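Omission of a single protein chain aside, the complex is shown with its protein chains in their original locations.
== subunit A ==
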Amino acid sequence: MRRDLISVLGAGVAGLCTATELAGRGHRVELIAPPGAPCPASHFAGGMLAPFCEGEAAPPEVVEAGQQAADWWAAHVPVTRRGTLVVAPPRDAPELDRFARATGGHEPADPGTLEPELAGRFARGLFYAEEAHLDPRDALRRLRAGLERRGVAIRDGAPQGRIVDCRGLGGRVPGLRAVRGEMLIVAAPEVTLGRPVRLLHPRFPCYIVPRADHLFMIGATMVERDDAGPVTARAAMELLSAAWTVHPGFAEARILELGAGLRPAFADNLPAVIRRDGALHVNGMYRHGFLMAPALARKAAEMIETEETIHAD
């Protein structure tokens, strides 16, 4: 079979996963990542591999395809498979019932049994045992290092091969819009959580993803706004209040980072592989970058291989 050079554009989660998948299948790959490119949205991601929880608002395709994500990632980077805990404050208990109806893959759980530090704070919870999480920045670094080890050129300049454009909003695909997200990273030595915790709230929902050394990512707002400017006071207050509701230890946490990014999204908020002007586009990752990039990378690779087979005939 012919193996043409493939130029993957963009070094966010979509680009790195696609390049890794293609290289793993034996394709010749180069990754075009100019040093001055905008910071990818995945830099600000939570790194939750939570297909069932995302099913609350996402179409069934995300729940289905997202279930492959943890295995794909585990083949390349460290993945923590300890599930997701979903809780709601007592007065918002109906939110928990709604979330349970809107999602699958869960069982009722006593939050204090799963997370001892939450004992007595929440009477009821939902446990999504099959879900997982990873550290997104560490994962992206490892994918990049893995590509370099395989001899994939990561460079600036004009692409030499057939184009797979994974540049998110930089890819300028029609119908793509920006959805602003704001997040924080805090160091909370008093807090220990073993898994991502989602707080349901009618107005200020949040999730907390534990990282190494008592670091926590707290996210994330969803604002229909094409503006990557600094985090607003309102967003920071809402996210921190929500985190404090989950665990009082966050009151004395140190804020290490306030970050804002733009999620590329299509009108159905569903990530897609699109063929356009002779190029493939892997785009519209929305809030499902780490969850959906492996499935989309596979799909893109299969599309390329099908075409190669046809051309070889």
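A few notes on this one:
The rule we apply is simple: contacts are C-beta pairs under 8 Å (C-beta built on N, C-alpha and C of every residue); 3 or more make two chains touch, one makes a residue touch a chain; residues count from 1.
Note that contacts and distances are computed from a predicted model.
Comparing "ABC transporter permease subunit", "(2Fe-2S)-binding protein", "Response regulator receiver domain-containing protein" or "Thiazole synthase" against the UniProt entry of the hidden chain yields the protein name "Thiazole synthase".
Note on the undisplayed chain: of the listed residues A:71, A:107, A:148 or A:227, the one touching it is A:227. Of the listed residues A:5, A:57 or A:256, the one in contact with the hidden chain in the full complex is A:57. Residue A:267 is the one among A:158, A:233 or A:267 that touches the chain not shown.
Residues 57-59, 98, 101-102, 177-178, 202-203, 223-227, 234, 265, 267-270 of subunit A touch the missing chain (whole complex, contact as defined above).
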